[in-house]
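Dropping a structure here in structure tokens format, bear with me for questions.
Every protein chain except one is present and positioned as in the full complex.
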Amino acid sequence: MDLEKLKELIAILEESGLSELEIEEEGSRIRLQKPSVQAATYSVAPPAYSAPAMNPDLSDDAGTITASQATKDAIEDGGLVTIDAPMVGVFYASPSPEEEPFVKPGDDITVDQTICIVEAMKLMNEVTSKVRGQIVRVLVDNAEPVEFGQPLFAVRPVDAS
Amino acid sequence: MDLEKLKELIAILEESGLSELEIEEEGSRIRLQKPSVQAATYSVAPPAYSAPAMNPDLSDDAGTITASQATKDAIEDGGLVTIDAPMVGVFYASPSPEEEPFVKPGDDITVDQTICIVEAMKLMNEVTSKVRGQIVRVLVDNAEPVEFGQPLFAVRPVDAS
Amino acid sequence: MFRRILIANRGEIAVRIIRACREQGINTIAVYSSADQDCLHASLADESICIGPPSAKESYLNTAAIIAAAEICDAHAIHPGYGFLSENAQFAQVCRDCHIGFIGPSPDAISLTGDKAKCREVVAAAGVPVVPGSDGIIQDPAEAVRLANEIGFPVLVKASAGGGGKGMRIAHNDAALQKAVVAAANEAKAAFGDGGVYLEKFVENARHVEVQILADEHGKAITVGERECTVQRRHQKLIEEAPAFGLTNALRSKLNKAALRATKAVGYTNAGTAEFLLSPDGSFYFIEFNARIQVEHPVTEEISGIDLVGQQIRIASGEPMGSVSFKPQGWAIEARVYAEDPENNFAPSPGKIRRCHIPGGPGIRVDSHIFPSYTVPPFYDSLIAKVIARGADRDQAIIRLVGALNEFTAVGIHTTARLCATIVDSGRFRRGELTADLVDFFVN
Partner (left out) sequence: MFRRILIANRGEIAVRIIRACREQGINTIAVYSSADQDCLHASLADESICIGPPSAKESYLNTAAIIAAAEICDAHAIHPGYGFLSENAQFAQVCRDCHIGFIGPSPDAISLTGDKAKCREVVAAAGVPVVPGSDGIIQDPAEAVRLANEIGFPVLVKASAGGGGKGMRIAHNDAALQKAVVAAANEAKAAFGDGGVYLEKFVENARHVEVQILADEHGKAITVGERECTVQRRHQKLIEEAPAFGLTNALRSKLNKAALRATKAVGYTNAGTAEFLLSPDGSFYFIEFNARIQVEHPVTEEISGIDLVGQQIRIASGEPMGSVSFKPQGWAIEARVYAEDPENNFAPSPGKIRRCHIPGGPGIRVDSHIFPSYTVPPFYDSLIAKVIARGADRDQAIIRLVGALNEFTAVGIHTTARLCATIVDSGRFRRGELTADLVDFFVN
């Protein structure tokens, strides 16, 4: 999900007389609603950050499942593991715009191998892998903002023995 | 439980520097507590009316069990049934102070037999039995106030067939 | 001063009265039906006593049970709240006969204000403008038609014993009026046991403005400002505010004077409310006198700092009002949160509130009896909370109220909280375009 596009959609809805806007495409769904009628809520999969309802979550579940957690669970159900953002910041797949990504799907990775960068306060923090295995999927787009704990890669682990 | 005595106890506690007062005798227990330290709460068995805590009952149980209900349950667990006050008022065991009680433990009663009076607004309301059986216990003292639904008699029912 | 007060009511108003008593060091006795044994008012009172089965008729409307409870618990006085026995002259008389204080006006004043046609006559005779209409009860449809042609259509047919819109009909011509008189009389007869109806000119696009009165038993009476109550749905108020929007000081002063005159005319003591219709041209007409504390009293409390329920108790105990005076500050708006489903024609939505969140913070007051796991019973009024916002001005009160209503959460039932937020947040409401059809505009 492109964050800029989302902001544009929000602006469009806000300026319109509409109360709600829903777009579904290729497995992702966006629903926007104005707060005067009911609280604003939108979700992207996986979301960079979430815009919660104006009222607290008082559902009967023991706790809220964040979208990040839901993504993580789905991936782990498939026998894969995730590598998560160690900090909030902007995700970069490659050392610089001109260069190739650190890793791409199908690549084998080893422990301590640098697999991406998360930038926070102009500092480029190299993220290294804690597992040995094969990259199955990159879960975020280049230059996309990520929150702490957000899954970045789905990896098929290889037994270290 | 003598209501006048209760009031006296309350006055004594109120005038004292104490915060709490508890008396236990012959299976009945009175506990008084001042509200500034914790909410006032006293209970008599069975209570004419209850003085609840100042804060709402937020226990995890589905609902509060009143003392009346607890008495009722205990009696019914013993295979007996209760005859309950059909209205709030003052319980009288006999038609007038000089006369014998309508019924006493051991008496057999029939359906529609008058078994006591509940006075409300100077009106003497005769309470009749809805069951046939034998009086096992009279649960309230003469001239004691009763609330709606409070068990008055424990009765061993006789099958009507 | 009364030292022990029995509260012959339930729900938020019972809780409100308990809090007022607590402030004055008065012991409280709650009465409850067997459906209400877990209710907040029964928990918060110093003592509580079960007075009957769920049916209101056998519990909260049962004079014998309530008086018996008061006698057993040695209550010095009874506060009837609103609804139930609050405007029942006979109940007030029984209290008097039993030497139990009744926190409200005299039985005579209740009788007079309860007979709406008679009250209208008495107040008109005191020089207060009333809506042109019949002098008291009309005897037959023909008389109604004659009168309607005199004062001009459309007209309203109203039940003299009425309230809440029951036995009320609007008619635009002779034929409709003849039918309306018969229908309204039948409906009034069924609802109140009194088929008397009277006629009033229908004031178009009128606002409902009411004036709060406090009158002690020593001849002092004051007004505590007006409230705007135009936003209603089927004669049920939904949003109220104080002061009323856009009134000139001259008009406000005239309204207050008229309300005081009405108070004296009906011989009223304690807290009461004079209701007026306010026409778009600035003319106003007395319509009725409410002989009780109103649901919407908190908006007046919030702008005045006067504890109206506390005043009721002091007045009923015979104390003079002393130096109480009305110095309004800021603006207050109340939204009524009902356990009803606005998307399903406001069907009652009783049931268990599994979880709830009550909003707080600056300027927010909530009067409510709900708590997590409370079950809203199907037997009584569906009001579960009043959310009141106070602000330096109307805009601030609006924005605070909208925020609080959007926070308000009760999982397990439907409520009118979000609908109220939508209405208060709307341009129409913000601009003060208050009309009787405002709610309908947002429902469909």
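Labels for the chains are A, B and C, by order of writing; each one numbers its residues from 1.
Here is the rule we use: contacts are C-beta pairs under 8 Å (C-beta built on N, C-alpha and C of every residue); 3 or more make two chains touch, one makes a residue touch a chain.
Model, not experiment: these values are computed from the prediction.
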Touching the absent chain when the full complex is considered, from C:A339, C:C356 or C:I384: C:C356
Among C:E240, C:E301, C:E334 or C:D381, the residue in touch with the chain that has been omitted: C:E301
For chain C, the residues touching the chain missing from this view: 15-16, 19-20, 22-23, 25, 40, 44, 298, 301, 305, 307, 329-330, 355-358, 360-362, 364-368, 371-373, 392, 396, 399-400, 403, 407
Positions on chain A contacted by the hidden chain, ascending: 40, 48-58, 62-64, 66, 68, 87-90, 119-121, 123, 145, 147-150
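Here, only the chains that are shown with their structure count from here on.
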Geometric centre distance via CA averages, chain B-chain A, whole Å: 64
Approximate Å spacing (C-alpha centroids) for the pair chain B, chain C: 38
Contacts with two or more other chains, residues of chain B listed in rising order: none
Touching two or more other chains - residues of chain C: none
